[in-house]
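The complex is shown incomplete by one protein chain, all other protein chains being positioned as in the whole.
Showing chain A:
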Amino acid sequence: MTDDKPDDPTPPDDGTFFEQSDRRLFLKQSLAVASLTLSPFPFLKTAEPDSDEAPVGNAEKVSFTLSVNGKKLRLSTDPRTTLLDLLREQLGLTGTKKGCDFGQCGACTVHVDGQRVLACLSFAVMQNGRKITTIEGLAKGDRLHPMQEAFIKHDGFQCGYCTPGQLMSAVSCLREGRANSEADIQEYMSGNLCRCGAYPNIVKAILDVKTGGQNA
């Protein structure tokens, strides 16, 4: 039930990449300058050669590939760009949230090769060749993932901002075999903060999915 279809390695690699998708104009622009070969890490250019300051960042873009929600993408970004900022600012996948940018809140939790990962603690280029699933890839078309259904049923959120991260963590928590009891869930979900205090409802939702009750 926690099978994550978008993680399946079946991306269409027809060389068209985004052309058939609805990505935004600025993304296309950034792709237009993408190098087609993967280059090694760039060096940092100094913008003002006569300055004795630390090197001023004019980072050359780095090309790499990612599979995001089942779509294979060839990308080119500033090497300083985190996976989180790549998703939010360049791919238009704003479902993954920036809560703290320090790996302390869990709002940016995504799946990388099926494992839960904090997208803010990882540079995008470090994910070269990996399969990323974000909250936008959790449902199968119009059919919500059971965990999404359970969050709605048990009101496992209020403002909704931590929700994508909670959901991605919850799905992993089940997969990892860490959802066997309320105490277990509480422990293994504690990396995902919720300031609205939806914790008890989230725990109920996860237990419900664990026992398959969401379809009852």
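Convention: contacts are C-beta pairs under 8 Å (C-beta built on N, C-alpha and C of every residue); 3 or more make two chains touch, one makes a residue touch a chain; residues count from 1.
Following the convention adopted for this analysis, contacts and distances are computed from a predicted model.
Which one, "Tricarboxylate transporter", "NADH:ubiquinone oxidoreductase", "Xanthine dehydrogenase family protein molybdopterin-binding subunit" or "Putative spermidine/putrescine transport system permease protein", is the UniProt name for the chain you do not see?
Of "Tricarboxylate transporter", "NADH:ubiquinone oxidoreductase", "Xanthine dehydrogenase family protein molybdopterin-binding subunit" or "Putative spermidine/putrescine transport system permease protein", the absent chain's UniProt record names it "Xanthine dehydrogenase family protein molybdopterin-binding subunit".
Could you pull out which residues of chain A are in touch with the chain that's been left out?
Residues 24-26, 47-48, 51, 53, 56-59, 78, 80-81, 85, 88-89, 92-102, 104-105, 107, 134-136, 138-139, 144, 148, 151-153, 155, 157-164, 167, 182, 185-187, 189-203 of chain A touch the chain that is not shown.
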